[in-house]
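Here the complex is missing a single protein chain, while all its other protein chains stay put.
As written, the chains take the letters A and B, and residue 1 is the first residue of each chain.
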Amino acid sequence: MKAKKAINGFFFSFMLVALINCSQKEEKQQTNWKEASWEKIEASSENTEVNFMMWQGSPVMNNYINNYVIPALKEKYKIDLKISSGQGPEIVQLLMNEKQAASDQGQIDMVWINGETFFQLRKIEGLYGPFVQQLPNAEYIDFDDPFISIDFQQNINNMEAPWGISQFAFVYDSAKVANPPKNLTALTAFVKANPGTFTISNDFSGMTLLKAFLAELGGSPNSLDGSFDQQKYDTLSNQLWQWINENKQYFWKEGSTFPKEHSRMDQMFASGELLLSYGFAEGGIEEKVIQGLFPKTTRGYAWKNGTVLNSNYLGITYNAKNIAGALTVINFLLSPEAQLKKADPGGANANTVLDMDKLPEEWQKKFQTITTRQYGPSLDELRTHAIKEPAPEYMLKLYEDFRTHVIEK
Amino acid sequence: MVKSWKPFFVTILIVLVLFPFIYLLLLSMSSGWAFPQIIPSNFGFDNWKAITQSEVGLFTALMNSILIALTVASIATFGGFILSRIVAYHKQKNSLILISYFPYILSPVVFGACLSFFFMKVNLFGNMGGVIIAQLIISLPYALIFFGSFWNEKNRNIENLVATLGGNKIVSFVKVLLPLAKGLLLVCFFQTFLISWFEYGLTAIIGLGKVQTLTIKVFLYIKEANFFYGALSSCLLIMPPVILLYLNKRFVFNRMS
Partner (left out) sequence: MKISEPMLLKNRGNIGILLFFGVIIMPFAIAFLYALLYSFGLVGILNDGFTIAYWLTVLSAPQLGYSFLYSALIAAVSVIFSVGLSLFTVLYLKKALNKPFINFMLYMPLAIPGIVSAFFTYQLFARTGFFSRLSYQLGIITEAASFPDLINDQFAFGIILTFISLLAPFFILFYLNLYKNENLEALERVAISLGANPKLATLKVSLPILLKKSQTVVLLYFIFLLGAYEVPLILGQESPQMLSVLILQELRQFDLNKIPEGYTMAVIYTSVVSLITFFIFRSQKNKVIHG
């Protein structure tokens, strides 16, 4: 430990720029926001800047943030919300580096995360909290729903606020495919009959797909429940890699490579290059049909053994510069108004995390009228085939092993 | 006589050169261009109007890029000029120049990743100041190498002459050396301007994506498969160099060599 410090100090003295900068270490008065009243929190977030790191791979979400959330926050709270692009590992690494640099002035105030990142951030103690119960709009959330309060088999313990909930769904064009596959046997037949039209994206969508496959190989929707089981993982994943390697010659590009970004898969589905796609937000079908990207005959469904239903969350970083601002922004994002806008089928088309029974009646009505989908399946339709997110280690291992056992083979 | 193929090759050359510019411009004015249409279904200036909408952030990105590139170019040109003089008069001149190539030749992203800890340490992470300093780390050596040939015997002798005639350092610098180097300084300024203007790796890592320049925007649009805005921001990125080219070809050539 001492040696480490000495090394850090050695580097520090090397930085020329340090000389200019180290004098500005002002003593900032620490407000204990956990004890503060909500009025005080809102008042002190006025005219501040909040930095939000989020995954920017979804055009509709970006549009929702840029054209609704940012202007609304500016108008309501005079908060300047700044977005930077980053997800999972980037967030964890950033906070790790900041910890190492002992930076108490974090670059990022809030982050958009779920399970595996939550797990790692807790491991490095990168999150501020608990804070969720402080948010006035938390009263509309049903924390008894295990799909909300349990994130990848971990209790959220008020360290992250639910922001959205969605189920993973498969996507196909009913004009081109009559009977889409609903289990691995059917998928094997499907890829053989339609070579080159299926692939696995090397990102969280693809890994979530693999989890659905793992669960099926495990024999039941609950087969991956509970804490991480190395032996179970080894057995099931070996079967999975074997299945993929046996059949990848029928995948897109003969399985020689896999798309890095899910947004690219959407483009390929739109052009007919892929016949089978998938994704969170029940496949993300509605908004893409409305935009004209996907044909009107696009449909979505769940795997027979089930697909993952999970929530995504907002967290505050341990060294956030603007905790009050982050709290205000998160509370706004959970407001019925912001959630309703987010649910707009022509917009971000994301299910609300708010519990209809807890909402005032006027909002219930608004939600009911606006969120009916014309093309994509609704969450309620799919929910009978929902499986819980397995422990985060499954996801982390799948990332690693998909690379070593499939991509690099 | 054998028919000459030369006009044919020249025509191909011109088509190849102009094609990307025209294609990107047209793409930036399109939307709703689904496969297999060869012509987009919507065409017009709608995308371009987005520049003026603050939410899209393209105007901010443009301003950021301009501000960063101007600052980097000014400091790098001036600093590089002074440093190159120090190096030129040094006994170990060749070794020093060789070392100067190192930061310039490394992959900027890898370099940036290894440097980010220090930038964090001194609060130069995720802000414009940090991005400017990071870009200087590569553009200063460039400028230094660029001015290498200026300190030839002739210019050294002139400098010495001024000294023997009793002119002090400042006089020799302002009245003699700067005017002599004027042309080179200008070229170096635009070269380093472009290095900064086109920089992605260090900007993305040290700026943490919070300092949004045009290159960062182009990348974001590619990532979310928003090709029309991608083309639009590409056009913004290409425009200044084209203008510089029009003013003087020398401003743009030389880069990276």
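In the analysis below, a contact is a pair of C-beta atoms (placed from the backbone, for glycine too) under 8 Å apart; a residue touches a chain by one contact, two chains touch by 3 or more.
The shown structure was predicted, so the numbers you read here are calculated from the model rather than taken from an experiment.
Asker: Using the contact definition given at the top, list the shown chains touched by the missing chain.
Answerer: A, B
Asker: Which one, B:L58, B:I132 or B:I145, makes contact with the chain that was left out?
Answerer: B:I145
Asker: Of the listed residues A:K78, A:K260 or A:K358, which contacts the missing chain in the full complex?
Answerer: The single option touching the absent chain is A:K260.
Asker: For the chain left out of this view, which of B:N47, B:S100 or B:N123 touches it?
Answerer: Answering carefully, the residue with contact to the hidden chain is B:S100.
Asker: Against the chain that's been left off, what residues of chain B make contact? List them.
Answerer: Where chain B meets the chain not shown: residues 6, 9-10, 13-14, 17-18, 20-21, 23-24, 27, 35-38, 79, 83, 86-87, 89-90, 94, 96-103, 105-111, 113-115, 117-118, 136-137, 140-141, 144-146, 148-149, 156-157, 159-160, 163-164, 168-169, 197-198, 200-201, 215, 218-219, 222, 227, 230-231, 234, 237-238, 241-242, 244-245, 249, 252-257.
Asker: May I ask you to list the residues on chain A that touch the chain which is not drawn?
Answerer: 3-4, 7-8, 11, 14-16, 88-90, 92-93, 96, 99-100, 116, 120, 123-124, 196-197, 202, 253, 256-260, 267-268, 270-273, 395-396, 399-400, 403, 407-408
The rule is short, and it goes like this: only the chains that are shown with their structure count from here on.
Asker: I'd like the Å distance between the centres of chain A and chain B, where a centre is the mean of that chain's Cα atoms.
Answerer: Taking the mean C-alpha position of each chain, the two centres sit 36 Å apart.
Asker: Can you list the residues on chain A that touch chain B in the complex?
Answerer: Per the stated touch rule, the residues are 11-12, 15, 17-18, 20-22, 24, 51, 56-59, 62, 66-67, 70-71, 82, 84-86, 94, 97-98, 100-103, 105, 107-108, 261, 263-264, 266-267, 270-272, 292-293.
Asker: Within their complex, state which residues of chain B touch chain A.
Answerer: Checking each residue of chain B against chain A gives 32, 34-36, 55-57, 116-118, 120-126, 133, 208-210, 220, 223-226.
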